[in-house]
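Here it is, the structure in full.
Removed from the display is one protein chain of the complex; every other protein chain stays in position.
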Amino acid sequence: MSTTTLPPNGFTPAPQLADVLPPRKERGRVGMFIVRYPTIAVGGFMVSLFILMAIFAPFLGTVDPTALAPAKRTRPPSGDYWFGSDMLGRDVYSRVLYGARISLIVGFSVAICAASVGLFIGLVSGFIRSVDAIVMRIMDGMMSIPSILLAIAMMALTRASVENVIIAITIADVPRVSRLVRGVVLTLREQPYVEAAIASGTRLPMIIIKHILPNTLAPVLVQATFLCASAMIAEATLSFIGAGTPPIIPSWGNIMAEGRALWQVKPYIVFFPAVFLSITVLSVNLLGDGMRDALDPRMAKRI
Amino acid sequence: MLAYTVRRVIATIPVMLIVALFVFSLLYIAPGDPAAIIAGDQATPDDVERIRASLGLDRPFLIRFTEWLFRVMQGDLGVSIFTNLPVSHMIKQRLEPTYSLMLLTLIIALTFAIPMGVLAAWKQGTWIDRLVMVFAVLGFSVPVFVVGYVLAYTFALQLDWFPVQGYTPIGTSFTGWLSNLMLPAVALGGAFIALIARITRATMLEVLSQDYVRTAKAKGVGQGAILFVHALKNAAVPIITIIGIGFAGLIGGAVVTESVFAIPGVGRLVVDAILRRDYPVIQGVVLMFSFTYVIVNLIVDLLYTVFDPRIRY
Partner (left out) sequence: MPPLLDVQNLQTHFGTIDGVVRAVEGVSFHINAGETVGVVGESGCGKSVTAMSILRLIQTPPGKILFQGRDLLELSEPEMQAIRGKDISMIFQEPMTSLNPVLTVGRQIGETVVLHEGLSAREAEQRAVEMLTLVGIPAPGRRVREYPHQLSGGMRQRVMIAMALACSPQLLVADEPTTALDVTIQAQILELMRDLKTRVGAAIMLITHDLGVVAEMAQRVIVMYAGRKVEEGTVEEIFLNPLHPYTRGLMGAMPKLGSSLHETGRTKLTEIQGQVPSLRKPIIGCAFASRCPGVTDVCRKIAPAIEQKAPAHWVACHYAERAMAAA
């Protein structure tokens, strides 16, 4: 996000003024925040909007998203059916709004679960050599299985439910978080202040709480945001190919899966959930990009 | 050089073993009774027992795993519950469309992503740079099947430039093959292009500030050669690394893309198998794709030595 004037070749640009000066008073806190972190502001605002939409779905002019009306099948968008109706006569607008709940629940749950489990495994294997060797081999193996396929295999062995979708995606994501945390821990261990703490006999839990965790949280938080975005795509993908959320529950992937057969003649059934899914994921990704730039300026240039 | 190659090849063996072990043990880790789930809700207790026996769930884990591993090494991935055909045979029949799709996607992605990343780094801070970055965020955010439908609707249904779906073997007609795969490959390539363009930009930014780039300029090398010869070769290692890692996403995306465009590949096979709860097929496909992924990353490891003379263990 650096918009510095182009540095002359061979010279490193001077540090950005924004990083050096204290925030100016006259703009006010909110205004200043938007100016300094526009991506976080925009992404965060849009994510909040979607969360509100999901929570207040019943009050936003929706009807029962599962109510069948065979006589009014595949109506194009109109005053009655804002986004049209599907092949069973269900209101696509209502289904899309309620569908946000599934996407957001899956996204946030996976982010929280994968981040916590990954944090735990990463911390343990970063500190205990014997565990490290075994655990990281297993993680390498797991990472060699493309995550969607791993989730598909797990879903094939369990009953379709939102919880199982969350578990399957979480398991596929854990190795990446563990690797990240372990990497950070290994670098931190080499830091003089941590070595000094170890040498002076500070107990391991104290070292982890005081020195390691605070430094690990920022990268994990950023990673968790990206996991949230990718989990929403994964849920939709799994549902789309029939290995995800049970078909009775309206999720964006399910709405699209049902609209698939008719997409050439009634594209709007697929179109609306697709747009909502894409914009939600985009918002979360923007939030993640912004947080990465803000929390870790060194990482900002990479990836 | 040879030692390095041998070492890398040997290093993949434990990874493959762990992959096999993990895929195999899913049956045992799964909560509930997988035999009952695979048999479905209408199954009789006899059906469940038959499936349990065919999956070998009635025998001890280690014995069963060793037997299974030996058969896998001989190319025997078991038998489909639904068709009773050997899984390896079913996969083999469908490999061509899948590998064709992935290969074409890879070619398209590299052709666009690398120049995009290089250009963005060169023109850092300009509208070109911003455009590439916006594209990158979009590429990460829009799911492959959404891109697929948008492309199919626009270029196949409305403009009629390409067939809506289907597949033509390359042996039958090259142009047919290409026109069938063009839209799927572009759809599948979106996220991959975003990934590669982003890492290319980031790495190039770092490389372009190095002293040797200034040296090259000082001896009269033109801008194009500076970017694509002097700088890009130095940026190659991170770029091919991300290509290797991103290949997992490519495989996952291929499964979905084949469904959108009705391409009779391995991805379709696994999607059909999900609907039929045909676990041996799913297991076989997961294993096949994981080995593909491991081998792609082995190739990436070996390519390091081509691009960076300093890497030599």
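Order of writing sets the chain letters: A and B. Residues in each chain are counted from 1.
Here, contacts are C-beta pairs under 8 Å (C-beta built on N, C-alpha and C of every residue); 3 or more make two chains touch, one makes a residue touch a chain.
Only a predicted model underlies this, so the values are computations on that prediction, with no experimental measurement involved.
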Discussion item. In the whole complex, not just what's shown, which of B:V48, B:L138, B:A216 or B:I299 touches the removed chain?
Written reply: B:A216
Worksheet entry | Residue of B:P45, B:P60, B:G171 or B:P309 touching the missing chain in the full complex | B:P309
Response to the item:
Listed in rising order, the chain B residues that touch the chain left out are 210-212, 214-223, 229-230, 233-234, 236, 307-310
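In this section, only the chains that are shown with their structure count from here on.
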Discussion item. Rounded to a whole Å, what is the gap between the Cα centroids of chain A and chain B?
Written reply: 21
Worksheet item: If you look only at chain A, which of its residues touch chain B in the complex?
Response: 2-6, 9-10, 12, 137-138, 140-150, 152-159, 229, 233, 236-237, 240-243, 256, 263-264, 267, 270-271, 274, 277-278, 281-282, 285-286, 289, 301-303
Worksheet entry | Residue ranges of chain B touching chain A (in the complex, touch as defined) | 14-19, 21-23, 26-27, 30-32, 34, 37-38, 124-125, 137-138, 140-146, 149-150, 153, 157, 164, 198-199, 202, 205-206, 209, 211, 213-214, 217, 248-249, 251-252, 255-256, 259, 270-271, 273-275, 277, 279, 282-283, 285-286, 289-290, 293-294, 297
